[in-house]
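Every protein chain but one is kept in place in this view of the complex.
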Amino acid sequence: MSAAPTPASAPTTTKDFKHRIHPDWCPGCGDFSVLAALQTALGELNLAPHHVAVVSGIGCSSNLPGYINCYGMHTLHGRPLPVSAGLRLANHEVTVIAVGGDGDGYGIGSAHFLHTARRNINLTYIVMDNQIYGLTTGQTSPTSVKGMKTKSTPFGNVESPIMPVPLAIVAGATYVARGYSAKQKHLVSLIKGAIQHKGFALVDVFSPCVTFNKDNTYVWFNKRIKMLEDLGHDPTDFHAAMERGYQWGDEIPIGLFWKRDDLPSLEESEPILAEGGPLAYREVRVPPAKAEAIRKSLL
Amino acid sequence: MSAAPTPASAPTTTKDFKHRIHPDWCPGCGDFSVLAALQTALGELNLAPHHVAVVSGIGCSSNLPGYINCYGMHTLHGRPLPVSAGLRLANHEVTVIAVGGDGDGYGIGSAHFLHTARRNINLTYIVMDNQIYGLTTGQTSPTSVKGMKTKSTPFGNVESPIMPVPLAIVAGATYVARGYSAKQKHLVSLIKGAIQHKGFALVDVFSPCVTFNKDNTYVWFNKRIKMLEDLGHDPTDFHAAMERGYQWGDEIPIGLFWKRDDLPSLEESEPILAEGGPLAYREVRVPPAKAEAIRKSLL
Amino acid sequence: MSQEDFIIGIGGENGQGIATSGNVLARIFARRGLHFVAYNSYQSIIRGGHTFLTLRTSESEVLTHGDRVDALLCLNQDTMDRHLRIMKAGSSVLFDTEKIRPGTPAEGVQLCPIPSKAITPNRLLANTVALGAVLRMLGIEFSFLEEILTVQFRKKGDAVIAENVHAAKGGYDYAGEHFTPWPKPLPKTGRRFGVITGNEALAMGGAAAGVKFYIAYPMSPATGVLVWFAKYARELGIMVRQMEDEISVANMLIGAAHAGCRAMCATSGGGFALMTEAFGAAAMMEIPVVGINVQRAGPATGVPTKTEQGDLWQALGAGQGDYPRAIVSVSSAQDAFDTVPELFNLVEKFHCPGIILSDLLVSEGTASVDPAALKFDQPIERGPIIFPKDAPAMPSAASGSNDRAYLRYKITASGVSPRAVPGTPGHLHVVASDEHDEDGVLISDEFTNPAKRRAMHEKRMRKMDGMLKAITPPQLFGPAHAEATLVGWGSTLGVIREAIAKLEREEGLRVNHLHVKWLVPFHTKEIMEVLSKAKRVIIVENSISGQFARYLRSETGFAAHGHIRKYDGEPFMPHHLVAAVKEQLAGKTTLSVPVHEITV
Partner (left out) sequence: MSQEDFIIGIGGENGQGIATSGNVLARIFARRGLHFVAYNSYQSIIRGGHTFLTLRTSESEVLTHGDRVDALLCLNQDTMDRHLRIMKAGSSVLFDTEKIRPGTPAEGVQLCPIPSKAITPNRLLANTVALGAVLRMLGIEFSFLEEILTVQFRKKGDAVIAENVHAAKGGYDYAGEHFTPWPKPLPKTGRRFGVITGNEALAMGGAAAGVKFYIAYPMSPATGVLVWFAKYARELGIMVRQMEDEISVANMLIGAAHAGCRAMCATSGGGFALMTEAFGAAAMMEIPVVGINVQRAGPATGVPTKTEQGDLWQALGAGQGDYPRAIVSVSSAQDAFDTVPELFNLVEKFHCPGIILSDLLVSEGTASVDPAALKFDQPIERGPIIFPKDAPAMPSAASGSNDRAYLRYKITASGVSPRAVPGTPGHLHVVASDEHDEDGVLISDEFTNPAKRRAMHEKRMRKMDGMLKAITPPQLFGPAHAEATLVGWGSTLGVIREAIAKLEREEGLRVNHLHVKWLVPFHTKEIMEVLSKAKRVIIVENSISGQFARYLRSETGFAAHGHIRKYDGEPFMPHHLVAAVKEQLAGKTTLSVPVHEITV
């Protein structure tokens, strides 16, 4: 069994992943750039659209699978990760990309986030983190900062946010990166790295909601974003990764925070996947001799 | 509003917290010691039983509220934290202790664990961590180590465990400790510290399941347990706390890993609790003038 | 329900300011003491798409957004293309010549092109120009619009106000010169109404009931309740929390309610699904909580911005096992306001969960309301509850559990046993989601005793008898003898009443109506008294499987003669019911599924 993505037999390009449906996101929404970056990454990796599945939850960002030409699942709010894990383990020849919003992934889906990470399931998880609930028209999200005024906190949010990068690292993710919609090329490389990584890879993306988040805007981010590469960060240094992951203020780093390759992914640990191809394609019937042995065990 | 526990008017002792019902745990179960430690801590803190509520989920460990003489809630599997938070915010004169198992808290309840911690809600959360599902007769839990054989993993667990201490720290808990059933006095002091702490306090306790966990036994722990005090640990040092929290092997530290007092608890951040006593005891009717203002707002 | 109603349709994209224009009109109607109902047909996207707001107003009460559009205001080409063909003789179509090409109208439809650019150079004010024109055609004095605009832009300064008023006046005057106004100008009644949505009414009803703890996870179309509470939280001293998911919402509800607060939450079907286990737990622990399910079109994520009555069986089957619960539906904003305190009084008397079924139509619908009818001083009955202040002097504050001086689950004839809140001396006890004995001790902790299990199960279920007696049975509306009896629940009340009036007025048909507000407990006897005498019973509901019809039959054995169902996401309109009743009376079918024409 190989955990590496299946390359396309004929060369593919970004264009192959374009969908006839135009996204219904608000003009200027950060998610456009994430979609484009994903399409570019898939094309540059030369993957075949039928060997890629994009799985989302519910939210503005979770509409993404409808705008990319490959297999797609638009699941329930908060549930892309268990669905993705089921899909991937049932067919590990398919490259599975889970996508969604900060509410979807770090709020209602946070238990799945923790446990999918610790199991190191071979998935790429892209969170379009706009620090707000977009689709429900602007309530506080788990990454909304303290003091932020939203429809659900008109006097200012009194809760501390979740810090996705340190959280993912401690949960056990083996590739933890953060990108920014306005740095599309950089984002493409982070996504490509995530897809090529054999294990659970998080790409948290600052993807501004231009309609409801009036605090964390492009202008706001542009002033603060710093590339980890420029900061001399070493993604194998745990403490540095934690420090950088917590940074929030005048300087906010993006890039690859943390990567480790010493842990096997779950599919590599499951002997039944070692040979025989994807589970989904295998013979389903119990061979007569095994059936007989099972029956005998009852005697 | 004071976040400090309400002391009893008449002095109380451990005895006041004893219950006529004898626990139905297996003889030797680590949970007996946790119960005794909690009763001792409450007595030593001189709290009145009617000002204490112990709230659990479902599991062997979650039977605890039935064995202690105070208010108790035995809720659903995985849900003690949101119930506790509701109870505490509705009546912040009551000292609320959430208790349960590793499956309850770090598995099905893990989203609540994360979010209750980041909100820094003034609760003490005691997890009786036996690295197994006890009540359902022995399946892998989120803290079961790799390779462990259980009823659900007869060939050995292939998943990495959750690390409760680093996880709690990153989630935002402001008091993070670990105790051990066989060190009851030490455990009493950790629990007392947790109750006195103004914010979310986790006390993870190694509480061996003598019936189903044949790996992580008293004998196994006794050889490995080291006191953080003896290791010269500084609970205000973030990186040290993380390092110590990850330690698992020949030396496994217990004690107070992490404590910070600079963050307000949620109830301190909520202006409506600033005065007027517990919400639960307040006048429920909207005053006529305010009602009139609401009606006017519709015009 | 008079002929004197006017219906305005405004169509455009999400984000084009339809809501604002609608709101200005609504406020003007309210100030003139006119009744109105507004229904917004929109999509689950933030910008773009197609949105169509229908606003119906009249001197007499209106219960629905009606059957036609008298004035169509097109904010984009799409609206013109989609809706012009449904415009009938006598109606008018207003549009901005800058960006919209008119289609070919039917005979007698007045096209009203407005050259907004000539009126104001600011493209952003095109809607304001159009609003002015609409006002003029309705025969409303300009001062009303001026007043509203002044209030609306107060914060933005005099220049902005002036610019807006100028644009509006331009449209007003232009319409006066170029278009034929409606024959009957809209009257002024001397009364003054407010503007309210169903969600606001549910929230205000909660405040009136004494809710001190509101918990939410956002979900359309229930989010409006959260928004209201969040806004008033500090002023009214209400704890408002947004949680990580609906499971934590429902469980936090239990904690807060056990502490002694009236605690409430609202969600839609998907969130409700995640709460069902907790509702069962509340019943087992005998803690009164109230949860609102604002239904939307399902299954699963379904159509988040569309209405349906598809969660009745979900509420009936919420959670494992049998437990006492109350399920009540609401049919309008006023009904929503009144129902919340009533339900709290009921469940606090009987210590069990209460579920309110609303739907998108009621909750997001906007309507006029008489502010005086929103009574904040109605009775608050807390039921058998013991607070510290009520605790009699006890031998020991630590008494309760050990001396069994207080039995939380004492077996009583009513099934209800007084509850004591934590903090109360002398009443220590444990509430448990496991089966337990009178003193709260798990029966599996001593011995799983079938006799005790049975006794406790029966104790809890006995509450249903008491609850049934405490609530009002449904009453037949309309003539005692009728060709047909329409039966509905929840949001169909208004449209059924209007359809009945229409059937009588236009077809001379006598039809009456049985509205079932309380679903659990169910008034089997009273309902059968009505239905067994009815000539022909037709059930009206927004459900493909006839959830109400099946439930009615499960409780009564009664199979209706006919069914009118709609499950395309849009609500019934009166003419749908009129046509369906006619075809059923003519024996053409027993199942009518009206086609929705307006927004296709």
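Note that the chains are named A, B and C in the order they appear, and that numbering of residues resets to 1 at the start of each chain.
Assume contacts are C-beta pairs under 8 Å (C-beta built on N, C-alpha and C of every residue); 3 or more make two chains touch, one makes a residue touch a chain.
Because the structure is a prediction, the values reported are computed rather than measured.
Novice: Among the chains in view, which touch the chain not shown?
Specialist: The chain that is not shown is in contact with A, B, C.
Novice: Which residue, C:272, C:376 or C:489, contacts the hidden chain when the whole complex is considered?
Specialist: The one listed residue touching the chain not shown is C:272.
Novice: May I ask which residue of B:142, B:179 or B:278 touches the chain that does not appear here?
Specialist: B:142
Novice: Among A:65, A:161, A:179 or A:208, which residue is in contact with the omitted chain in the full complex?
Specialist: Here the residue in touch with the unshown chain is A:65.
Novice: Return the single residue from C:182, C:313 or C:477 that touches the missing chain.
Specialist: C:313
Novice: Extract the touching residues of subunit B with respect to the undisplayed chain.
Specialist: Residues of subunit B in touch with the missing chain: 24-27, 58, 60, 74, 76-78, 107-108, 110, 133-137, 139-140, 142, 151-155, 211.
Novice: In the complete complex, which positions of subunit C touch the hidden chain?
Specialist: Contacting residues on subunit C, toward the hidden partner: 41-45, 49-50, 247, 268-270, 272-274, 276-277, 280-281, 283-285, 295, 297-306, 308, 310-311, 313-323, 432-435, 443-445, 447-451, 453-454, 457-458, 461, 543-545, 547, 550-551, 553-555, 557-559, 567-570, 593, 595-596, 599-600.
Novice: Spell out, residue by residue, where the missing chain touches subunit A.
Specialist: 8-10, 12, 16, 18-21, 24, 48-51, 53, 55, 58, 63, 65-66, 69-76, 79, 81-91, 93-94, 111-112, 114-115, 270-273, 276, 278-282, 284-286, 288, 290-291, 294-296, 298-299
By definition in this document, only the chains that are shown with their structure count from here on.
Novice: If you average the CA atoms of subunit A and of subunit B, how many Å lie between those two points?
Specialist: 31
Novice: Find the geometric centre of each of subunit A and subunit C from their Cα atoms only, then give the gap between the two centres in Å, rounded to an integer.
Specialist: Here subunit A and subunit C have centroids separated by 37 Å.
Novice: Please set out, as single numbers or ranges, the residues of subunit C touching at least two other chains.
Specialist: 233-234, 244-245
Novice: Among the residues of subunit B, pick out those that touch two or more other chains and give their numbers.
Specialist: If we look for residues of subunit B contacting two or more partner chains, we find 111, 114-115, 270.
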